Structure formats: C-alpha cells, structure tokens
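Heads up, the thing below is written out as structure tokens.
Every protein chain of the complex appears in place save one, which is left out.
We just call them A, B and C in the order they show up, numbering each chain from 1.
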Amino acid sequence: MSNNNVECLECGADVRVPGNVMQGEILKCGDCGIELEVTELNPLTIDLAPMEMEDWGE
Amino acid sequence: MSNNNVECLECGADVRVPGNVMQGEILKCGDCGIELEVTELNPLTIDLAPMEMEDWGE
Amino acid sequence: MTYVLKIGGGAGVDQHAVTRNLAERIQAGERWVLIHGTSAAADELAARMGVAVRTITSPGGHVSRYTDAQMIGIYGMAAASVNQQLCSELSGYGVRVAGLTGPTVITAQRKQAIRAIQNGRPVVIRDDFSGRITGIDRDLLETLLDAGYTPIIAPLAIGEAGESLNVDGDLIAATAAHALNADLLMILSNVPGLLRDVNDPTSVIEHFALHEIERYENFAAGRMKKKLLAAREANIEQVILADSRLANPIDAALAGAGTHIWREGQHVGHHA
Partner (left out) sequence: MTYVLKIGGGAGVDQHAVTRNLAERIQAGERWVLIHGTSAAADELAARMGVAVRTITSPGGHVSRYTDAQMIGIYGMAAASVNQQLCSELSGYGVRVAGLTGPTVITAQRKQAIRAIQNGRPVVIRDDFSGRITGIDRDLLETLLDAGYTPIIAPLAIGEAGESLNVDGDLIAATAAHALNADLLMILSNVPGLLRDVNDPTSVIEHFALHEIERYENFAAGRMKKKLLAAREANIEQVILADSRLANPIDAALAGAGTHIWREGQHVGHHA
C-alpha cells in the first residue's frame, strides 16, 4: 500500500488517498464503486462506510 | 479640600483619603466618628455610609 | 384549549415584544407552552470561551452548527441562560413559569453517522451531538399546565446513552403540540411567513390546507423548510408561521398575519 493508496476492502483494487486526507473522509473505490471511510488517520485505517447515513442537517 | 483630604459631611472636619483609595471605601471621620463612603473615584465623591449594612457572606 | 409557541433563538428575534404579548394572553386565561431557540446565545458563549463555532455543509448545501462534545456543553448552558431570562421576564409580568432546561424533558436519538461535506469533500461525521426527537415528557407538561404553570422548554434533549443532544426547536414545538393535541402551534421568527418570493417580504402566502403542504414546500428555503416540516409533524388544527418583530406579534398572528395552515382547510377566522 503506497503511502497515498489503500486497498479496497471489497474488491482489493488500489484506492487513492489524498495527501491532506481528513478524519472520516469517504473514499470511493474507482473499480467497484464501494464507499470506504477513513476511521483513523494515524495509523491510516479504513472501513466500509455505513450504508444508511443521514444527510447533515436534514 | 487638599487632594488627599475630604470634608466630613457630618462635622466638616478634614478626613484623610488614602492615595490608593478604592471604590466604595469606608472612611472614618477622626473627629465625629461618622463613616463616609467613597461613592465615586473620578471625581472623588463621598456620601454618608449606610447605617445598617450586612456583613459580607453572613 | 392549549397553545404552543416557538420563538427563534436567532439574533433578529424580538424576545421582549413576544414575552410581553404572551404574558397578557396568559394573564387573560390562555394556556401556553413556550419553546425557545438558542443559536445566538450559543454563538456568543462560544466566542466568550474562545471556542470556534464550526459548521458543516450537507451534500444538499445545507449549513448548520457542528455540535461536537465541547460545543454541546456550551450549547446546553447557553440554552439554560436563555431559559432563565425568559422565566425572569414572564415572571416579571406576573406569569407563573416552570423553566425546563432538560435535557430529560425531550428524548432523542443521536445521529451516529452523518454524511457531510468538509473542505469540499465527502466525510462521515461521528462525533456530532445532534439528535432526532423521539419523544417528549407529555405528563410533565400536562401536570404543569393543569397546575396553572407556563412550561418554558429549552432545545436540549437526552440521548439513549444519557448524553445531551442539540435538537431542532421547531420540531420540539411540533412534538409538544402533537403530544398535547394543542389547538394551535405558532412559530414566530424573523420572517413574515412563507413567502411566494423569498426576496419580497410582502409576498406572504396567507393560508392553505395542511393536505396541500407539498405544493407549498418548494417556496420554502433554509429554515423555513424546517417550519413546514414542523407543521406537518404537529398535524394539529392550526399552525401559524409569523413575524416576531411586530408590536404585539401573537395578537397580530391570531388576527391573520403570517401564514396560516389549517388542517380542515377552514378560512382564516379571527381567533383571539
């Protein structure tokens, strides 16, 4: 996993991580389209983003 | 009224005012014993201190 | 007859005009429950504590306060200080008040994972202490009303884990109105009502029937959307969305000012 890529938990493809990645950022896998959540920055940890999420303030 | 004296409101005697006089300070007239209250610093204004006053925190 | 009044917490709300008018009506024998907002007070307290007020944008562009663990404490205290002021003011007019600063008066469910946009990119927010209202202590309100007290409710709720939560004031008012089967829910804020043209304050939509509400929702922007949602959730005889910046705002609203939403679609009747 190069320092700015992670492996998609669904299909294993490489998923790019922005340099200024944010806590809780949602990364979309270019291959399978699944959404991954950055659950921790140090160390960089990801998980599948929750299916149902409310929109902020709705 | 020299700059650090005031005239007693009761008996007219001179009452000394400390250099670092405080807002609300109580000045006792040396002659008649009445208590004067510094109600304002600028300009220095005094009044008869209230007769019945509670003690702080009692 | 029980009436529910919500006054906004925004800066533009004229609290004194409202409390004076409300006191007159309570003294004349009407039963009211008062719900208040706290946004201006919370911003001010945060500033005095050197805590930055952070906002987050929803995917749909909706911006609102981000209530993290530190902010919810500030929010709860600010809500209490507004509540204390309202109690003092109304009590000064001779009204018997019961200030309820919660959080146990309202139950809510904390939004565990919220999708938002931060620095233009999608994020999951997990430490926001806002909640969706799940209930209100109706017995407490009825007990107080029956004993002749005016309950004054702060917009603070309790979550399932006992944590304090920021909940929407308009929706609290709707929940209270529904729970009490109130005859009227009045929401006073710094806008004249639902406007046909949001830039033309004279274009107030005067009245419509509750079942037509969907048709009118696309006129609503920002906060007004929440007020129409509140009207829908209250689902009671009459809801009025009116302006708090009038001399006697409650009288004016009851005499026809603002937007009137009737469940049975009656025409606007003089209510007072």
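Everything below uses one rule, namely that a residue touches a chain if its C-beta (ideal position, glycine included) is under 8 Å from a C-beta of that chain, and two chains touch if they have at least 3 such contacts.
It should be emphasised that the depicted structure is a prediction, and the values quoted were computed from it without experimental measurement.
Undergrad: List the displayed chains that the omitted chain touches in the full complex.
TA: Looking at the complete complex, the unshown chain comes into contact with B, C.
Undergrad: Considering the complete complex, identify which of C:A17, C:A40, C:V53 or C:M77 is in touch with the unshown chain.
TA: C:M77
Undergrad: Just name the one of C:R48, C:R196 or C:H211 that touches the chain not displayed here.
TA: Of all options in C:R48, C:R196 or C:H211, contact with the hidden chain holds for C:R48.
Undergrad: Out of C:S91, C:T134 or C:N235, which is the one that touches the chain we can't see?
TA: C:S91
Undergrad: Quickly run down the residues of subunit B that touch the omitted chain.
TA: Counting over the whole complex, subunit B touches the hidden chain at residues 18, 20, 22-26, 37, 49-50, 53-58.
Undergrad: On subunit C, what residues meet the omitted chain?
TA: Within subunit C, the residues touching the omitted chain are 45, 48-50, 73, 76-78, 80-81, 83-84, 87-89, 91-92, 96-105, 137, 139-140, 143-144, 147, 149, 156, 158, 162-164.
Here, only the chains that are shown with their structure count from here on.
Undergrad: How many angstrom lie between the centres of subunit A and subunit C, each centre taken as the mean Cα position?
TA: A distance of 37 Å separates the two centres.
Undergrad: Just the number, please: Cα centre separation of subunit B and subunit C in whole Å.
TA: About 53 Å separates the centre of subunit B from that of subunit C.
Undergrad: Quick one: subunit A and subunit B, Cα centre-to-centre, how many Å?
TA: 73
Undergrad: If you look at subunit A, which of its residues touch at least two other chains?
TA: As it turns out, subunit A has no residue touching two or more other chains.
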